[in-house]
Every structure is written in structure tokens, then in C-alpha cells.
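Omission of a single protein chain aside, the complex is shown with its protein chains in their original locations.
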Amino acid sequence: MNQPYGLPAEVEDLRQRVRAFVRDVVIDAEPVPGDRLAAETRAELQAAAKAAGVFAPHAPREYGGQGLAIEHWSPVFQEAGYSPIGPSVLNCMAPDEGNMHMLELIATDEQKSRYLEPLVQGRERSCFGMTEPHPGAGSDPEALLTTARRVPGGWVIDGEKRFISGAVGAAFCIVMARTEDDGESPAGATMFLVDMDNPGVRIGRHIHTVDRYIDGGHPHVHFDGCRVDDAAVLGGAGLGFRYAQVRLGPARLTHCMRWLGLARRATDIALDRAQTREIFGSPLHELGLAQNLIAESVIDIETADAVITKTALLLASDPRAGSALSSVAKVHCSDAVFRIIDRAIQLCGGDGVSDGLPLAQYLNEVRPFRIYDGSNETHKWAIARRASSARRKAVASGEPFQGVAVERID
Amino acid sequence: MNQPYGLPAEVEDLRQRVRAFVRDVVIDAEPVPGDRLAAETRAELQAAAKAAGVFAPHAPREYGGQGLAIEHWSPVFQEAGYSPIGPSVLNCMAPDEGNMHMLELIATDEQKSRYLEPLVQGRERSCFGMTEPHPGAGSDPEALLTTARRVPGGWVIDGEKRFISGAVGAAFCIVMARTEDDGESPAGATMFLVDMDNPGVRIGRHIHTVDRYIDGGHPHVHFDGCRVDDAAVLGGAGLGFRYAQVRLGPARLTHCMRWLGLARRATDIALDRAQTREIFGSPLHELGLAQNLIAESVIDIETADAVITKTALLLASDPRAGSALSSVAKVHCSDAVFRIIDRAIQLCGGDGVSDGLPLAQYLNEVRPFRIYDGSNETHKWAIARRASSARRKAVASGEPFQGVAVERID
Amino acid sequence: MNQPYGLPAEVEDLRQRVRAFVRDVVIDAEPVPGDRLAAETRAELQAAAKAAGVFAPHAPREYGGQGLAIEHWSPVFQEAGYSPIGPSVLNCMAPDEGNMHMLELIATDEQKSRYLEPLVQGRERSCFGMTEPHPGAGSDPEALLTTARRVPGGWVIDGEKRFISGAVGAAFCIVMARTEDDGESPAGATMFLVDMDNPGVRIGRHIHTVDRYIDGGHPHVHFDGCRVDDAAVLGGAGLGFRYAQVRLGPARLTHCMRWLGLARRATDIALDRAQTREIFGSPLHELGLAQNLIAESVIDIETADAVITKTALLLASDPRAGSALSSVAKVHCSDAVFRIIDRAIQLCGGDGVSDGLPLAQYLNEVRPFRIYDGSNETHKWAIARRASSARRKAVASGEPFQGVAVERID
Partner (left out) sequence: MNQPYGLPAEVEDLRQRVRAFVRDVVIDAEPVPGDRLAAETRAELQAAAKAAGVFAPHAPREYGGQGLAIEHWSPVFQEAGYSPIGPSVLNCMAPDEGNMHMLELIATDEQKSRYLEPLVQGRERSCFGMTEPHPGAGSDPEALLTTARRVPGGWVIDGEKRFISGAVGAAFCIVMARTEDDGESPAGATMFLVDMDNPGVRIGRHIHTVDRYIDGGHPHVHFDGCRVDDAAVLGGAGLGFRYAQVRLGPARLTHCMRWLGLARRATDIALDRAQTREIFGSPLHELGLAQNLIAESVIDIETADAVITKTALLLASDPRAGSALSSVAKVHCSDAVFRIIDRAIQLCGGDGVSDGLPLAQYLNEVRPFRIYDGSNETHKWAIARRASSARRKAVASGEPFQGVAVERID
């Protein structure tokens, strides 16, 4: 079930090398369930990944990545995600990976030198500052409360961010702030590149969540009179919401890719287990109720893989439509990977909920994905609205309206 | 949500023409719910389809089809299936479509002239004789009881078939029968092309099922001392089970394609309805519980579409792997289309279960698909066994075994 | 799985007699799938039911029923519902049964003599006129458009009703109409007992639905200047919405009871089938994927039975709370019986979707129950609102508010 097909030879070659690297090198270095990857181990593994030519597969070659096009990320990211530390080791983990993608698309050359290059090379980490304490920006980005006001030669940012994954130890943060119409640029949101050692930046309270594999925590970050230069503006002022979509569509899809890799891992663990257990006199994998769990996981894996492929192709050809479809992929894949890992636990019985196997930690690892990057309920709401609107437009432009029931006299 | 992408221009052109033909011509001719398409109406519509250049889209051009490659069938078949009579009008309905595909792949030139050509051109209909009364061939084809024994210059077939869709009015039947090892060919199953007016063929009892859109019923067919020539053997003697896989993989996938088209239709009906209904003071389509139904249907549509695309590509490049994946597609799509139509009914309230809308008939139409072409339970059993076997082989060939729980001393 | 427990001896005795009567007498008289029960057959069977002392089990003894208390209806109604025509034969079918219950509770003695007695004795049928064409009363009863205005000595009713189950052949209709505040009674809805041969009553268009076992269709009924006496008012003027709750709570619960009986029947059919089929060399009932279907149906049956029991007890002791809980029972049971019958079909394969077994008709029979008596989405909306409101009140009255996340400094 693991063979993609129709990949260009060089992509398939990279996939195979990532696969070998993860299985031969990374898995052995995994921390025990509940622990985090030590910084020095990560550094050693990253060096090995560079040596193996598998580092930053999605990033531009000129900055040190492997230059994969987005429509080919999925098979490679799935291989990386087969280990929960694989994406971090290969430097294709959130939030850095999404930041790299956005910087590549909208940063100036100077910004790329200063921020993208060290990020791609793993010399720096970054974070993305959008979410705010209630009632600020969350599932609804438009509720943004953080502000930036123009001052001579620059801007001053004030506000509080929350759930800023990776903030501890990050070199910089891409901050969303509300900006006024100033004649030059429209009112809206603007993105700023803010160094984390800026004296106006302060890490606040920590939010301890159930996941373990994103470095740098999920703390509050405070911006108090945080002064930045004009050069800190990423893309055009006032266009932040539009850029956010540029970042968020692919970013949520790469989560799907990585976690699907982990779901495949969980299934392999369960299949190995089912192979060696007997119950009521039969091997577990021959029992129908186990087979039902296995089959449902395979179906989840294949449909998740297929909808990721479809979305990635669409993101490459029509980013706006691709971003809309990424809502569908996000809901389906985040639900599917949770179910898959949950079934793997069930197949492993008591060991499945112990730290003798990593499955219970995997379940905690993927649980938040149904919430972050837009909760599944928010996405479903958006999906329904888009479907209603698209159909309304189709009818307005001539499709026959089919909503009338015909009643007969007899 | 309905736009495919990345299709070659001529495929997209055909898709558009099919779409226009179905919406402009076919829908108006649909029988009321519960009725069947009259033979003369079908003949007129088929003539119009030929004139519009949309007839038999999947069949070879040399015999009168449009010559689409299998990896491009899905968008076109979905457009055809948007009307429940669309596939019949376009001559891409089961069982003829599957028979055409198999004849194209394994028939002799002479057999193609005699059987494939009139079939493609809609001058004849056909059926496929595999299923038998219990305990014969069903979900388990190997339980085949019908036999064929060699006689000088030909064969004599004896046995009873059941659920032979399309048999009434068919010109010929492709019959699976058990054959002995005769020195020339191995023991196994052999396929025969049998004319339905052969005196050894008799239509038996009818099975009245809830669907309406496959012509020719689902009767028993009896073969009593049915004498055929050597030229009636389709492909090689003894290779019938292998050919059955050639037929069944694509055939179950084309069901997915057609019924997904109908699921889109049901969703459009429901969206139109939700647009014009108010309840508790709000338009129905803005109510969250309706939005939940709509979103889940969109997710089902997109994942079904994606896994069909993936399977069709694989069938084109690696028929054996594609046939295995078609089990996944079959289970997912047959469940999904049932859920989608069921949700559409729910969105339409009382009218949804009346014949004022066609939805209740649609539900009856797709219900059997979870059973025929291998019940979903049989496919899940096969999917689980393949997954276990593939993993066992991977471990045997060096993948690390991961099924051991590590216990610690503390 | 069929044994209730803790029933008073006379209730258990009645249950056993109903069970025997249905299995020994009623089942043999069932029409073939898709057909309806002939009027004369029903009359004969009703006579037999009276002779067997099982007629109108829920109705007062003084009018000819068996006088069961509502908390004991469930085991008896489930036995009746084991045959799809059982409730009609035993005169405990909708809408008559719900009308009897409401008349018993709020009619005057005179009204009881005139309407309840012949209804209980099966000499008349009745209907309930609440639902209206969009945008009138439906899932939201308050949208009521039909009006009744006072005239000397009586009232004049004007309006159109729709989906009036049982109207054809009914002797009378209980009609909900909007009435003004007239000094004596508050503005609101009022219920009227209207003879169907009143010249102001006219049966309109028919709505053909997928069910077969409610006599008298689901037509439109028109009230055009329909003049009734003061004695036609059922209960107090202006209190109709309150009475509607009195009727609707128990009425939707008795649907649960009857259909659960049918779900048990479907499961028995499937179990019998699974007993005698072999596939891949094993009896079907020993195959795990079949066992999964069977187990899930048993779980659905038992939980449906349990929540019905709970709700019936609550309706007996606290009708308002019982009516609220009946929303939960309605959603769970209507979903459960649909799933149960659907699984039975799946277990029976091709025969399951044919009319050789009654299962496909059963599925059509119960499909509308997820829509009528308030669609499941409407009930879920109400359930959620009640839960939110109850919790809000609990917090207001001193329960600690628990919705604040505690963040720590480390």
C-alpha cells in the first residue's frame, strides 16, 4: 500500500532516500514516548540528513533545500512523517516549513537572505504569530486585535499572541497585526518579520499541550511597543489576510502529509503485533473484528493520500481553489489519522495504551490537529458555505433549479 | 467544486459536451421516480448522443466509441451519471461497459467484430454470467459450480446463473464455467461468449430489486446442455478467474464514477432546496445542522473523486495493483454515495421521501452497490488480508519488526 | 435478547399473547413487499385480535382497549411491530394511537363517546392536521398559518394542511389552527375535532412516499370556510401548542417502539440467513465482518430499548421532562432502526435488496421516521439548546463555572 506511482524519477529517488534515512537512522534516535527530542540529537541528525541529501526537501535549492515542487511534497513528507521526529530532523516541520514556503513566495531578496536562508539551513527556527487570546484572532482570523501603527521609518506593534508554536528559541516571528488605511495601503492586516530578541517582544505564559514533537512550546508572546523598521513588512501592507491564505492552505496540507506518514507507522506497528498474537486459538490478524479495523484504516490511508494528492495538484495550478479544497483535506485527514492511530491502539490491546509502544503518544500528538489550522468545525462551516454559494451562482448562471417537489393529482 | 483540472484539452472538451448533453437533453427525458426508461425513448436519446459525439465515451473509436483512456473515464462518467439514465443513454452502463472493456482487451478480432462492435454501437445489449445460486459463485468466485466440458468441436455448458443483470433482451452472455485440465489448458474457469438465443439458454425466475436503471432485469439464467463452438471461448481456456479480475477491477470503479455523478446530482437538489426553505426564521442552508450535512457530503464527494482518480491511474499503469486498490475505492465510494444521497433526503424533509423528488429512488438505486461487485464486507476482508500479507513480506525482506512492547524496570 | 424483565405479570401475559398472535396469525397475512394491506384482510385480522384479547393494548378498557399504562407500552408495541402490519391490526398504529392518547387525556366525555370510542374499537380511523405547506407549520409548529375565527356558536377554519397521514378514509381530523386572543382564551393555537365529511374539508393532492404501512396516504387537506361548533374545540382554546406537546412526545416514542420491533424482525431474518449461508468455507455467522454487523445491531437494539424504557417512565411521572427526553429517544431510535435494517440487508446480500425478502421495503418504511415527528436535525438543535440552557441555569444557581483554562507561568 506504500508505493506511489507516476512520480518523476528524481522525486521517486528522493522519496526512497528519505525513506531509507528515516528507517535506518531516524527511528533509532526517537525519544521514548512522552519525551522530547534533545537539541543536540536533533543537530546531529540534521547534519546526517544534510549529508544524505534529504534535508529541507521542499525548500529552494539555492538556499540549501532539495527544491521539490509542491505537487510532489506528499510522498516525501509522508516518508519523513513515518517517524514523529522525522520532519524536525529533515527541517520540514511546522511552523518553519510553512514560513519557508511563504517567505519564498512573498519575501524580498533581502528578506530571503536574512530570514529564509538560515531557516532553510536549520541554523534558525521561527514562529508564526497569528492566534490571539479570546476574543482575538483564532478560527476567525478577522477578529485580529494586535495593532501596528506607522511611526517615522517604521512601525510599532502592540498586542498579545497565544499558542505561538515554536516561539521559545525562535530567531524571528512572522506577526499578523491590524493596520489602518494610510493612503498608501488599505486597512487590513499586515505581516511583519520581527526578531525575537527585539526588546518589545516577550515570551509569556506557556500552554502545555499533549503533543511533544514541535520544538519551542506554544506560549503566549507579548508585543509591547515593539518597534520595527519598514523593511520588516512582509509583502505589501494591508494584504496580510490574503497572504495568510497563501500560507495556511499549503501549511494545513503539509500537516496532513506528515501525520499520514505517522498513521502509516502506527498501522505497521499494529500489523506486526497482529501477526504475532493469538487469541481464541487464531492469529489476531485473521480474526474478523481485527480485519475490520485493519481494512478501515487502509481505506482511511488511501482516501487521505488521494485527497492530499488532489489538493496539492490544485494548489500548484490554482492556489485559490486549492486553498478551498485544503479545508476538505484537512478535515478528512485529521479525522482519518486520529481514527487510524486509535484503531492501531485497539489492535495492540493493553500495550497500546502503555508507553511500551509509542501509539498512545501518537494519539496525543495528532489530537490537536483536529483543532489547529482552523478547527474541523470551522472548516466544515466554510465548506458548506462555499458549496451553497457555488450552487447558487451556478443556478444564477443558468443551471436548472432542481429544488421543487412535483406533486401529482391522483 | 465540480471542476476537474489538469485534464488534456480534448478530454475536457468531451467532458463539457457530455455535461451539456446530459443537462440539456437527458434530464428532461427522465422517467418519474419508480418508473423505467422506455426502450423507444432510450433509442431516440442514444441517436441524439451519437449525433452529439458523446456516445460510448470509453469504447474504441474504431467501433464507434470516443476512445477515452481509462485514466480519463472518471470526469466523463461522472457527468453521464448526473442523470440516472445518462449512462444507459451514453452506452456506458453496466454490464455492457465492463463487457466492452474486457472484449477490447482479450477478444479475438473475429469476436470483436461479432460481439464488441454491435455492443459499442448500441445495437445489442449483453450480460455477464458469473453469480450462481448459493452455494455457487458469489462474493467468492472460486465457488463456481457451472461446468463446461469439451465435446468434439466445442463445449457443452451446464449450470444455473442468478442475478444476471441485463439478461432479458441481451444478445449474448459472457459465461464463466468450470473446466477441467485437458492437457492443453489448465483446470480452472473459462469464459464463453454465448448467444442468448442458443437453445440451451433459458431465462428463469426474476429477482425484483429496488433499482430501476439497469435494463433487462436480474433473472436466473439456465444453461442446460448448452452447446457452443470452440470460437466461443473468450481468451484462453482455464484463465477465466484471471480475466474476471481484468473485468471486475475497472467495472467496480466505473460504478463508483457513475454513482458519484448521481450523488452530485442529489447534492445539487438538496442545495437548491436549502436555498429556498426557511426554518426558525433562517434560510435552511445557513443553519448549522444543515451545514454539517452539506459539509460531510462535500467531503465524501471529494474523497470519493480523489480515490477514483488514484485507482484509475493505477489501473492504467499497473492493472494488478489497480485492481487491489479498486477494492478500497469500491467500499469507500459505495458507502459515500449512499450517505450523500441519504443526507440529501434529510435536507429535503418530507419531500425527500416522496416521489415529488427523485431522491428516495436514488437511495434505492445505489443501495445494492454496497452488495454487488463483491459485498463491502468481502472487500474489507480482502483489503485486510492484503495489508497483513504486504506487511509480513516487508518484514521478511528486512523492514524492522515493530510489534514488541518495551517494558521498563522502574 | 428479546426477554424484558421486571414486568408485572399481567403485562408480561399480554406481551406473550401479542407475541403469539403476531407470529402465529399476523405474519402469514403480510402483503408481499411493496403492496399494502387490503382493507378486508385488516378487518378480519382486527376481529381476530379482538377475539385474542390483544386489540388496542394502550387504550382505556372502558372503550375497548387493554388499558396498558404508558410505561408498559414498549414491550407490547415492540411485539406488535415485529410485523409491519401488526400495529395496524392491533389498532396501535399512528396516527390513530396518538390521537387516542390525546383524546383520553383532554377530551370531554361527550367527545370521548363520539370520537374516542369508535376509534379505539377500530370502527373509525382519524388523522392529525398540523403540518402545512412551506412556509407554514412543519418542524417548527409555531409557523402555523391555518386560522380559525370565532363566529356565533362556533368557528370557521381556513387553511391548507399537508402530509396528513391517514386522511383518506378517516372519519375525523384533529386540526391545529391559529386563534386570536378573544378575551376568554389567549392567542395561540387551538385544536379542533373536524369530521372529514364536513363540506368545508377537501382532500387535495397526494404525496407518494416510500412507506406502505400507514393506511390513508399522506395527502394535502384543505379547509375552506370550514364551519364547526363550539363543541369541536378539543381542550381549551389557545392551548393547542401545549396539547401538541402532550401528543407529540408519546407519539414519537411509540414510533420508536413499533419500529424497534421491526428492527428485531429484520435482525432475525438476517440471523437466520447467516445461519445457512457459507462463504469462503465458513458459515456466514462465524465470519468476523458479519459478526461485527450483528454485534452493532444488538447494541443498537439494546440501547434503543433502554432509552425508550427510560423515556416512557419519565413520560409517566413527569410529562414535560419526558417530552424533552423523547427528542433524544427519537433521534437515537430512528437512526438505530435504520442502521439495523440496513445491516440486515447487507448480511443478506443480493436477496436483501430484492423483494424475495422484505428488508428493502422495511428500509423504505423506516427511512421517513428520521424526518417526520420533527426531523432529527431539528431535535438535535432542540437537545443542544436545552442542554446549554440547563447548564446556564445550573451555573446561575450556584454550580461552579468550569470554563476557564488555567495557564501556568513556567
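Letters A, B and C mark the chains as written, and numbering starts fresh at 1 in each.
Just so we're on the same page, contacts are C-beta pairs under 8 Å (C-beta built on N, C-alpha and C of every residue); 3 or more make two chains touch, one makes a residue touch a chain.
Remember, it's a predicted structure, so these values are computed and weren't measured experimentally.
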* Asked: When the whole complex is taken into account, which chains on show are touched by the absent chain?
  -> A, B, C
* Can you work out which residue in A:31, A:200 or A:349 touches the chain that's missing from view? => A:349
* **Touching the absent chain when the full complex is considered, from C:183, C:281 or C:400** => C:400
* Structure fact -> From C:132, C:160, C:305 or C:373, the answer for touching the chain not displayed is C:305
* For chain B, enumerate the residues touching the unshown chain of the complex. => 205-208, 220, 287-292, 407-410
* Touching the hidden chain in the full complex, which residues of chain C are there? Just list them. => 1, 3, 5-6, 23, 27, 265, 267-269, 271-276, 285, 288, 290-292, 294-296, 298-299, 302-303, 305-307, 309-310, 313-314, 317-318, 321, 325, 328, 331-332, 348, 351, 354, 356-357, 379-381, 383-388, 390-392, 394-395, 399-403, 405-407
* **Contact footprint on chain A, counting only the chain that is left out** => 131, 134-135, 138-140, 162-163, 207-211, 218, 277-280, 287, 289-290, 293, 345-346, 349-356, 360, 363-364, 367-368, 370-372, 375-378, 380-381
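Definition applied: only the chains that are shown with their structure count from here on.
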* **Closest chain to global C-alpha mean, per-chain Cα centroids** => B
* Asked: Roughly how far is chain A from chain B, going centre to centre by Cα mean, in whole Å?
  -> 37
* Structure fact -> So, in whole Å, the Cα centroid of chain A is separated from that of chain C by 49
* Multi-chain contacts in chain B: which residues touch at least two other chains? -> 290, 351, 354, 356, 380-381
